[in-house]
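Written out below as structure tokens is the structure these notes cover.
Heads up, one of the protein chains got dropped from this complex, but the rest are sitting where they should.
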Amino acid sequence: MGAGILLTMRGVSKSFPGVRALKGVDFTLREGEIHALMGENGAGKSTLIKVLTGVYSKDAGEIRLAGHPRALNVRSPREAQDLGISTVYQEIGLCPNLTVAENMFMGRSKSPFLNWREINGKTARILGELGIPAKPERQLANCSLAVRQMVAIARAVDMNCRALILDEPTSSLDESEVEGLFALMGDLRARGVGIVFVTHFLDQVYRVCDRITVLRNGDLVGEYPLAELPRLALIEKMMGKELQELSGVHAEARDYGGLTPVVEVEGLRSDQGIAPFDFRNYPGEVTGFTGLLGSGRSECVRAIFGADKVTGGRVRVKGKAARITKPLEAMRLGMAYLPEDRARDGIVSDLSVRDNIILALQVMKGFFRPFTRKKATELAEGFIGLLSVKAASLDTPVGTLSGGNQQKVILARWLLTKPDYLILDEPTRGIDVGTKTEIQKLIVRLAAEGMGVTFISSEIEEMLRTCSRLIVLRDRKVVGTVSGSELTQDNVMRTIAEGSASPAGAAPPDGSAA
Amino acid sequence: MRSLAKNPLFVPVICLGLVLLFNCVTNLGFFEISIKRNNVGNWILAGNLISVLNNASELVILAIGMTLITSASGGQDISVGACVAIAGGVILKILASKSGVPVPVAVFFGCLVAMAFGAFNGILVSIFNIQPMVATLILFTAGRPISSWITGGLSPRITNPILDAVGNVIPGVPVPTPIFVAAFCVALAFMAIRFTNLGLYAQSVGVSDKAARLVGLNPRRVKFIQFVIMGLCVGLVAFIKVSRVGSIQYNYIAKDIEMDAILAVALGGNSLSGGKFSMTGSIIGAYTIQAITTTLLANSVPSDALPAYKAIVIIILVAIQSPAVKAFWRKRFGGPRGREAEPGQNGTLPGTVPGAGEGGA
Partner (left out) sequence: MSFIGKDGRARGEPMSDTTFLLIITVVIFLAMYVSAAILFSGKGFAKPQMFFNLLNENAALIIISCGLSIVMIAGGIDISVGGMTALISVACVVHLNDMEGSGFLTSLLLALGIGLAFGLLQGYLVAYLDIQPFIVTLAGMFFARGQAAMIETQTRTVANESFSALAQARIRLPIGSMNNNGVFVQAYMELGVIIALVTVAALFVTLRWTTFGRSLYAVGGNKQSALMLGINVKRTKFLSHVLCGLLTGLGGFVFLLHVRSGAVTHAAGYEMDAIAASIIGGTMLTGGVGNIFGTFIGVLTKGAIGNIVRAMGLVGSWWPGITLAAMLCFFLILQSVITSRKRA
């Protein structure tokens, strides 16, 4: 192992049923560097981290750590911690009902009794050294998220961690809290700790990182020193450059001048922290919300559908003012929404394919007017044929189908309601290529039949192929719109990278941060 | 064989079969049915089988409500016995105080009060997000005191031909009337499932709260409704209970029936953590429980000791359903079939800690 190299992963692969999450990925972490791990949804970032920290076992490949002559075989997060590899997750990892000091020392003491004076004293010293503004005796729930994260980092540092993995640490922090965290990270870097920084905020990457590793679809795209990878190039590498010509499928800009938009919103915002945005979608038009993971694209469409609590703004549906406070109201106005998280929000896993397909239409039809079994079978079969869903029978629990077939079932559920406006949030995520293409073609066909469609995907080429107008988001704010002949990969990426509006809390890019 | 074992009615039918088989072997007299005159001179069928059908009536009705609550909220209502005491107290009080109040009116008010208490449980569960078993603990504690409060601690005895007809037999019909009441409720339940979306909504909410919301359902309302329906079931059960003896003892009426109702749901092959349910299974389960009870009593087990046997049955049932035991059997006898294995548990390395997967997910 070369000088300064702390940790290497070589040819790491990991498969789940139906998905190859990592395909021979290499990763190298050096002492005293902050290394950004970048990639879109499904790129394999979190799988890589979980393999490294022993949450998942790898299928192939090897992990080496400086100072250990043999390849590591990490079996649990605990073991990883003992080896000096610690992870700080945004949400979990600490107990909010305990004090700061307890969280620092819980699970580490060998003695059955606790000496609070000593523990609190030690904690105060460590917190002081690292400049973390927290009191040892304070209950963690009463600390800000930023402080909680810093406490988790302090715990890791105190356990002699050499490699520190920060998984999306900044997504809930405000500007000054981010500053505090970065100062702490800089301090640790100076002590020789190697930090893996996972984030979707590009500005932050360019502020603090030394090196970037990019993953896409489970493949390693490459490892680059920060200075050699300008922002635009990074986005290209994350979202995929190879735009294949796809015959027949390409959206064209049309003039919707005479038409009434199926949906039109003004200054809409929700409790999920998106900045107020304007948006309209004409019949027959395919629009898209794009931006990096966490930029607020899902939150925008959820606000339109009433899935999150709407806190302000105006909505007009087919020209008429509407107030949507819950999904049922949106459905009655002719909207449909295929949610981002299929397993959690989409399928009702234990119920049959038939019940899953008719569910939305059934709810709209009303409590006292159930479909007869014959009618339900008829409706479900129609769509199973149309979308070629592969299921043993209509009575098969939907949870046992493959991801692609589950997605088709949910698609069938919404098409059955004959919506005027269909929102598809990452319908192609985690499903096979054949099904992906089928879904893209379907979108274009539905639009040709006069349906308004909004399509969200992590893969830019998909969106370019199907959408005629893209709304670009960054940091939960609409930063631009790209449409018509401007709709090229370069333009979209540039808008994501630079935007037309200056984003809040973003510091100027500083490629030379060292 | 495999498809048979996968049928949701497999467990309840097997259990019922085992109980009957046990009786076949030990005591064939169990199956004897005779017809005799009761103490007021009406012809009535007698025998252990009839007694199972008759005495299971209350349990069957409660099992209907318990199945729906379990499905939608993933928990159980443990206050049903206490609420039967309340509703019974109300019915008795009305009948005892003003002579001339028709029985149906008293029953109507009994049901209304029971549904109000059901709604109280429902509000705690749906609005305040309290686990069903804990929320219903309040009425479990307070129900019987409230009942004695209503009746002033007295247990007046009512003689009324209608009550007698409902609680025992209708003159000329030799079959105990509670069997018909239970059959009527079962029919009503199946009609409700057939002609409304009660079952579909309850299951959808029970399986996935979030997905149900996104298809336009109101999970809170769906859960709430199940508790109100349970209230109606409780009211009807109280009516049968009061009719049987024309009185109530608020400390003993419907004692431990919540345990039996929960057991009926579990025996019916339903998961106690909610979601998909089989109403037929629960009803067979209820009759099975009563068959077990009657069998034990016929074998001179003291009635106070019955719960011990039932407790063992329920523990075995839930233990078989537990993920740890299922995983054990799968490892022992062949690989997983049907379901996809969880990511993180199918690695090639030995000794992967399955629990560790939870940590990072």
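When the chains are written out, they are named A and B in that same order, and each has its own residue count from 1.
One rule holds in what follows: a contact is a pair of C-beta atoms (placed from the backbone, for glycine too) under 8 Å apart; a residue touches a chain by one contact, two chains touch by 3 or more.
Note that this is a predicted model, so its numbers are computed, not measured.
Screening B:I50, B:L200 or B:M259 against the full complex identifies B:M259 as the residue touching the chain left out.
Per the touch definition above, the residue from B:K223, B:R244, B:K276 or B:K310 contacting the chain not shown is B:K310. From the options A:G67, A:P96 or A:G366, the residue with contact to the unseen chain in the full assembly is A:P96.
Within the set B:I61, B:I146 or B:I240, the residue that contacts the chain not displayed is B:I146. From the set B:N27, B:Q131, B:T196 or B:Q249, the residue in touch with the chain omitted from the display is B:Q131, counting the whole complex.
Residues of chain B that touch the chain left out of view are 75-76, 78, 124, 128-131, 133-135, 137-142, 144-146, 148-149, 152-153, 256, 259, 262, 272-273, 302, 304-312, 314-315, 318-319, 322-325, 355-356, 358-359.
Even with one chain removed from view, chain A keeps its contact list with that chain: residues 77-78, 81, 89, 92-99, 102-103, 106-109, 111-114, 116, 135, 137-139, 141-142.
FYI, only the chains that are shown with their structure count from here on.
The distance from the centre of chain A to the centre of chain B, with each centre set as the mean of the Cα atoms, comes to 44 Å. By the touch criterion given at the top, residues 16-18, 46, 49-50, 53-59, 73, 75-78, 87, 89, 92, 307, 326-328, 331, 337, 339, 344-351, 355, 359-360, 362-364, 366-368, 370, 399-400, 413 of chain A touch chain B in their complex. Listed in rising order, the residues of chain B touching chain A in the complex are 194-198, 200-201, 203-204, 207-208, 210-218, 275-276, 338-341, 343-344, 346-349, 351-353, 356-357, 359-361.
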